[in-house]
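Part of the complex only, each chain left as placed.
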Amino acid sequence: MSLPAPLDPARARKLSAEFGLKGDEYDRVLAILGRTPSLTELGIFSVMWSEHCSYKSSRVWLRTLPTKAPWVIHGPGENAGVIAIGDGLAAIFKMESHNHPSFIEPYQGAATGVGGILRDVFTMGARPIANLNALRFGSPDAPRMKRIIDGVVRGIGGYGNCVGVPTVGGEVNFHPAYNGNPLVNAMTVGIAPADRIFLSAAAGIGNPVVYVGSKTGRDGIHGATMASAEFSADAEEKRPTVQIGDPFVEKLLIEACLELMATDMIVAIQDMGAAGLTSSSVEMAGKGGVGIELALDNVPQREIGMTAYEMMLSESQERMLMILKPGREAEAEAIFRKWELDFAVIGHLTDTGRIVIRHKGAIEADIPLAPLESEAPLYRRPTAETPRQPVLDATTIADPVGITAALQTLVGSLDLCSRRWIWDQYDSTVGGQTVQRPGGADAAVVKLEGLKRGLAMTTDCTPRYCLADPEEGGKQAVAEAWRNLTAVGARPLAITDNMNFGNPEKPEIMGQFAAAVRGMAAACTALDFPVVSGNVSLYNETNGAAILPTPAIGGVGVLEDAAQAVGLALEPGLDLVVIGDT
Amino acid sequence: MKAVVVVFPGTNRERDMAIALERATGRKPVMLFHRETALPAGTDLVVLPGGFSYGDYLRCGAMAAQSPIMREVAGFAAKGGHVLGVCNGFQILCEAGLLPGALLRNASLRFLSMDCHMRVERAGTPYTAHWQQGAVFRAPMAHGDGNFFCDDETHARLVAENLVAFRYCTPEGTLTDAANRNGARDNIAGIVSPNLRVCGLMPHPEDLVDPLMGGTDGLPMFTSLVDSLAAA
Amino acid sequence: MKARVYVMPKAGVLDPQGKAIGHALEGLGFAGVGEVRAGKVIELELAETDAAKAKAAAEEMARRLLANTVIESFRVEVL
């Protein structure tokens, strides 16, 4: 078999740095391949070993989080977390960030963030029943910030409303530390029969690899290529890095996938998230311990003249990759055609343990999968503890304005003022199961169609606490999620998290991260409230200044009877009772 | 009453509608995919539910109005069949010419998701039989393009022939600009055809048929239909 | 051939989008902006090579789908 055309060795090393690989990381690429990589291979290594895909800075810490409980069906490691909620059902949920894209193009960035997290959930067989979000904006007076806030809110609504998944809750903070780096974290909760969960591990040598959804374009191919004119001789400006969402296609994809999942044709399925075709094919084959061969000529393409490199790195939205049982292609295709979606067999599984990419009669990549995973960089980066803040004695603090004025100032402050203008743009009732809408209770409550049972859900984090003391802040965020769930009458079951931090190569940032994880782990253990999924977003910095440490927590709990849900509206004639020390 | 709920690509409130219909009739409606070219035998009521058919691209409801099944729905209506369109379904009925007028972008240009109040302007139709004339009820709305528009001539006819079924109002029943969140002409929230058989409205009575979801204000529409159609 | 279909709100039809844009331009400090109307352009690649036929086809598309003549008027240009 012929080998992929290697890059010029000196150029390859230079390019690897542009693609974000460190020198020693590139040395490992050379060792694994035993030769200089082709452009496509370098692209695959660089995305698989990116912080985003490999969790190389955070993994050692994430491992310390408690992830088990009798009701946990699948913890971290799958597309989303899965817990048993009774009646033979499972709740599937996860939270994910779309911070940087939302800064570049707020509407589309936020919209595609919602689209991505929805796919993570329905790819496991769940019908999405609710969306939530956790937003951090800069000072409204900062440049562009009003447009960012407006665009993000409209983008979340635009996507969720169109796919018909109610947006039932969320939280918003403002702080100048987010001026150049707003955070957009989106969460989806779905429901599936507990014995019909779909996983991503590929199996069955010879089984077809199937591509469904939208066509592939040059969306979101990372900046480095844009900079290297060589790959875009025909005018760089034609190559937008912004991904555009198509919630209409996503809605069709949900219906088509659920229809296919009701049959027994699927062996494995995964959405194409960041670095779409690369991460999905590598992860599916890697998890299954098999090889995979792709024929890119068969990939549905939106643009003319796309290269193997571009197709493997494209982040076009609304696409999924599946392994089907042999001989079932035509039946599956009929379902996707009915929903007017693209469907293509683009490869098959092999027993070689390698990923082989063919395009236009040439081999563009040939990489052994095991070392791509086992040799992936893993860092235990140095940490510096956050200096302890002095503890203030509240009784010694002067009260210059009086309690009424203080209360008015607080209620009118950005962090506490009404969020109605936000959730008035989100369809919170579609589905007809929303028992507690935004603003109605400490957590949203959604009933399960046809059953008494309901789920409660919430997102929580107070970044200024985390800045003052990341460990206590991490603890507090978990505890607040737990309290909000119990406050509506639900039994808290598990959380997902979205760890938003600055540059992990700085010890003080890594120290914040480690401390927040410590605090979260302590709270999760104490409350029997495991982490079942999550996402990490690092390098949230502008001109060297980091955002506040923001470990956003998404909590889910169950109510045996949704009719028992309690809201927060006070009614005349009731007694007020305070529980706990003030 | 045999109800059929049409599902277009992008329809997303068909389940809400099915729940409301089942609650009122005791039987599940038939869910009909838009590619079908015939209505089931014995259909009493066709419902075009809410959602974003074809992504609301171009104009809300424009592409769905051209679907194969819509020729059947038009024929059914022409023969005096009952057709209800809610939200996107209302937009589709207007685009298909089964009801007059059009639904423009909300005056605020924003998607509006909130409860609104409506006054029943025409009681005694198959859709409003269980309300008193002038009754006020609540329903969620959730739309970006619900701003009802029609030209002067059409408006005069709607008023003269008493075809305005619902108007946006305050909880007390007063017609104000503030209660007319989407900017609709003359506070119009819903209309009926001259034979009273075709009805379109923007808000979602089907989402308020259960005390658990905040009330049963929307239920009379469905019980009215059951009574009117069972008698027919 | 390429055809462009321009679709504009009819005179007398409320144009909330145009109005909002007018407001926003004012807010940005642009002076001397009068009425603003917001419409759509749809660009079509047509296999047809005869200009008159292409125009007729695009007009038919506009009538049947691209414009809603209750609220919009259209104009077709062939390039």
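So that you can tell them apart, the chains are marked A, B and C in the order they are listed, and the count of residues begins at 1 in each.
Note that a contact is a pair of C-beta atoms (placed from the backbone, for glycine too) under 8 Å apart; a residue touches a chain by one contact, two chains touch by 3 or more.
Everything numeric here is computed off the predicted structure, so don't read it as measured data.
S.K.: Provide a label formula giving the number of copies of each chain type in the whole complex.
M.R.: Each protein chain kind appears in the complete file with these counts: A x1, B x1, C x2.
As a working rule, only the chains that are shown with their structure count from here on.
S.K.: Roughly how many whole angstrom separate the Cα centroids of subunit A and subunit B?
M.R.: 37
S.K.: Where the centres are mean C-alpha positions, what is the separation of subunit A from subunit C, in Å?
M.R.: 39
S.K.: Going by the touch rule set out above, which residues of subunit C reach two or more other chains?
M.R.: Within subunit C, no residue touches at least two other chains.
S.K.: For subunit A, give me the residues that contact two or more of the other chains.
M.R.: In subunit A, nothing touches at least two other chains.
S.K.: Looking at the complex, which residues from subunit A come into contact with subunit B?
M.R.: Interface residues on subunit A, with respect to subunit B: 154, 157-158, 161-164, 246-249, 251-252, 338-340, 423-435, 437, 447, 449, 562-563.
S.K.: Given the complex with subunit C, which residues does subunit B contribute to the contact?
M.R.: So the residues of subunit B in touch with subunit C come to 58-59, 62-63, 66, 94-95, 100-102, 104-109, 147, 149-151, 183.
S.K.: What residues on subunit C touch subunit B, complex-wise?
M.R.: 12-14, 16-17, 20, 40, 64-66, 68, 70-71
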